[in-house]
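Here it is: the structure, laid out below.
Right, subunit A next:
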Amino acid sequence: MAEPLLLVSDLTKNFGRFCALDGVGLDLGAGEVVGLVGPNGSGKTTLINVVSGLYPPTRGTVTLAGRPVHGGAPHTVVRSGMNRTFQIAKPLGGLTVEENLRLAGASAGHRPLPEGDLLQLVGLSGLQGRVAGSLNASQQKRLDLARALATGPRVLLVDELGAGLSPAELDQAAGILRQLAEAGMALLVVEHLMGFLAKVTRAVVVLNAGRQIFRGDLDQAVQDPEVVRVFLGG
Partner candidate 1 sequence: MNRYLVATAGLSLLGLSVTACGASPSSSSTAPRAITVGTLYSGSGAFATSSQPQLAGLKFWISQENSKGGVYVGAYHKRIHVKLVTYNDQSSATTAATLYTQLITQNKVNVLVSDFGSVLTAPAVTIAQEHHQLLFDPTGTGTVFFTPGNKYIVLTALPTSGIWPAPLVQFLLAQHISKVAILYDSNDFDASQAATVDSGLKAGGVTPVYYQAVPSATASYGTLIQSIKATNPGAVLEFGYPPNDIAFLQALRSSGVHFPMVFTAFPGQLHQLLESNVGQAGLSYTYSYGFPPQLAYNTVNEGLGTSAFVQAFAPTDPASVNFLDIAGYQTGLVIQAALRHASSLSQLALRNAVASVSGSLNTIDGSFKIDSQGGQVGELLPVSQLFPSGSTTKIQMVYPPASATHSAVYPAP
Partner candidate 2 sequence: MPAAGFVVANAFYPNQQELVMMMVYLALAQGINVIYGFTGYLPFGYVGFFGAGAYGLALSVLYLHVPAGVGLLFAVLAAVAVAALLFPLLRLEGVYFAIASLAAAEALYEVISNPSLAAVTKGPYGINLVSAYNANASFVAAVALVAVSMGIVVYLRTSRLGLALRAIRSDAVSAEFAGINVVQRRTVAWLLSAAMAGAAGGTFAWYTSTFYPGAVFDSSISIFAIVFALFGGVGTTWGPALGAVVLFGVYNAVGISQPQYFQLIYGVLIVLLVLFLPGGLGSLVQRLAPRWRRLRRTPGRGPEALPGVGGPDG
């Protein structure tokens, strides 16, 4: 496989005495989609927070297209081509939809998608003038995704995009993610909804208590004794 776009090695994160991540390794090539699953508190969101630069790692490295980005402020990570969405969408409430995207686009490292296409892609066309704070929950989630895409990332960390969406919206979201992957974007998709995940990728990584316990195909995962024990308890 070509040199990986995103390489995470021995990533560890402690909050005081609590060890949230313990030596996690991960790699993503262009166009590759990997699901990240695990019970609550297994460190999924912490992994995204550390890889995206929100928190500095206690140990380990994150390299993007060969260049280390760990420890840098989020905007440096964004400008070198990686962005993320939020479990609870946090659009820039005081600004209009159009301003949200114009701002994100302006500070993009790489060639961002034109605004019109972006809005059309996430299903928000026609709402440019609306103040972000006045959108409903699902519209805010879409705007959050659009904001991440507006910075023209080559790697996108998706944090529970499916949560709270209707079945129709789930299909739509899965379609969007597939479209992005086909365009060459690498995706790490954190999810609880296995059905939704299966529509996007077969490859999964399973985390438990901050450690990676499985990587491979979804079908094998469901038979792996360790994964079964962690999810179903035994």
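Just so we're on the same page, a residue touches a chain if its C-beta (ideal position, glycine included) is under 8 Å from a C-beta of that chain, and two chains touch if they have at least 3 such contacts; residues count from 1.
Per the selection procedure, all candidates are chains of the complex that A comes from, given by their letters.
Just so we're clear, the structure is a prediction, and the values are computed from it rather than from any experiment.
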Complex member in contact with subunit A (any copy), out of 1 or 2: 2
Contact set on subunit A toward candidate 2 in their complex: 52, 54, 73-75, 78-79, 83-84, 86, 90-96, 99-100, 102-104, 106-109, 129, 131-133, 144, 147-148, 150-151
